[in-house]
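Here you go, one structure.
The complex is shown incomplete by one protein chain, all other protein chains being positioned as in the whole.
Moving on, here comes subunit A:
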Amino acid sequence: MGLLSDPNRRRALISLLTRLNSPICVVCYMAGVAWFMGLAFEPFTLRTYMSENAMGSTMVEERFPAGERALTTGREFSAHKKKAGGMPVDWLVKTMQARGLEVFTQRFSRKLPFPDENKERYMVKGTNVYGILRAPRAPRTEALVLSAPCTPGDSNNQAVGLLLGLAQYFRNQIYWAKDIIFLVNEHDLIGMQAWLEGYHHTNTTGMDWSPLQGRGGSIQAALSLELSSDVITSMDLVLEGLNGQLPNLDLANLFYAFCQKIGVLCTIQGKLQRNDWDSVSGYSHSVQTMMLMVMKQASGRPWGDHGLFLRYHIEAASIKGINSFRQYKTDVTTIGRLLEGMYRKLNNLLERLHQSYFFYLMPSLSHFVSIGYYMPAFGLLAVILLLRALDLWVQLATPPPRTEDGITDKEQVSSPGVLSVLTPLVISHLTGVALYTLPIQFQEMAVEQFPVSETEAVVLTAIGVYTAGLALPHNTHRLLSGEGTEQGWRVLKLVAVLYLAVLLGCTALINFSLGFILALTLVPVAAFVTPHVPKVLSAFILVILSPACTLLFSVFFFQELQELPVSFQEGWLLYLSVISQGILDHFLYGSLVYPLIALLVYPCWLLFWNILFWK
């Protein structure tokens, strides 16, 4: 409190902070980036460990024998799928019933706001089939879910086969204390959404589905299985869910522990873990893995069928079988044993998984970075905004020394101040609202007027509104309140900087990766923009660092990280599809990234654009 109440020390501190403002900001930015890059360095990370007692110490013996039979069932399923031209509902119901499950189906239909060109669907109709294995050992108050998607074409047949095989095997065991629900969902996430909404009696997205006839207890954990070949070389774990939400770290630990025990190669983000952390290539490998996680999390979309479970407080992950050119192969029996082991451990849970971390990044499957370690990286970036705000505040508080009649001058300045701040704020937010609503509203009109498909219409309208927003605000405000004053832009910048700080802080709490990436690009903009910097160059930098360009770079960067570099042409097409996917994710599953960018981040960025063209 001495620092806050002693005027001399306060003055010293404030003069230090204002005098050295720019150097401190630069140092903070560098330190923030360096801290973030350091997170992937193995000595700075923690080894994963099982926190949950109920899963840690118990011994489990896996005995699943029937891999070959599961593959046969998978082939049968594939044949019936081809015959039915979609989900072979009758066959699945019969097969599940034959395996002693209580079987139910759920029909759902959904009309997308505009056609999804990646998956070629518009009017979606489908059926989910699920069977419940009732727990013989306990009251049926809790449940676990194992799901496999029924995808068109030849993929994932083995997953369904293994699911049925496991169902048959589990049915004969007597130790289950939780209901196990075996779910085959059609149309991947849309089916999953319908099923979850039906299970929990909610309807958040306005989808049509028939109510569920049978339920188990409250779902404790879920795994989604994707398997498209008879033998695999490694298993990949996918954690990123809707809005960048992650399951409890113990679920990842469980998977890792069993892979170690059974001797299956396991990966995260498709990257094997390496032991040479002290070499450059080893470090860059773990940076790559972590950056992939950051990019995926920042996108806010569910990266597997498990992604929607997280919204209902259910810890879930997707497990993907990968078949590459490696010599060493694992057969389906082993994968079955792996899953059996995991389910038996989950079966031992006494309460929901909550012991371990929910906020983490993983540079490799055996190491993680927790919130306490990665938040300082963001904090260092956010502190720049606060420093700039403090600087502006001090500048505003001390009137320019040369004017003699300071008091009267200041009052003249402050009265248009409110209006000149309010106008850009309102206008940029209205532009944001336009960016949010117009693409969907105008798609039909655009399709009639121009030779484009609906999806292209939506994306191009979005880009159009975005670009139009650059021309709009600064012209209008000048008309309304005349020539902008020196005080005026300072006030506006103070508001904008604080707005950005709060916005980024909130975003980083919900989805660290998104908040960090936005901070990385927007903080420099916020720090340097004034009406006095060179116009053309600054405008160029501002556009380069705008949210839309950040997304474009992220697309290329993501491809680069996945070691699938694309040409500019392909990258641009990918960029367009990413935008349409983002909008679809919002309307289908309630992802928040699109509204966040359109309604808050973009208007905030426009404020800085406005400041640049203040005069």
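Note that in this section a residue touches a chain if its C-beta (ideal position, glycine included) is under 8 Å from a C-beta of that chain, and two chains touch if they have at least 3 such contacts; residues count from 1.
The criterion applied here is as follows: contacts and distances are computed from a predicted model.
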Chain left out of the displayed complex - its UniProt protein name, from "Phosphatidylinositol glycan anchor biosynthesis class U protein", "Glycerol-3-phosphate acyltransferase 3", "Proteasome subunit alpha type" or "Auxin-induced protein": "Phosphatidylinositol glycan anchor biosynthesis class U protein"
Among A:V231, A:V502, A:I541 or A:L574, residue touching the chain not depicted: A:V502
Listed residues A:V33, A:V231, A:L390 or A:A548, member touching the removed chain: A:L390
Residue touching the undisplayed chain, where the options are A:R19, A:R137, A:K261 or A:H313: A:H313
Where the unshown chain meets subunit A, residue by residue: 4-8, 10, 245-246, 310-311, 313, 354, 358-359, 386, 389-390, 393, 498, 501-503, 505-506, 509-510
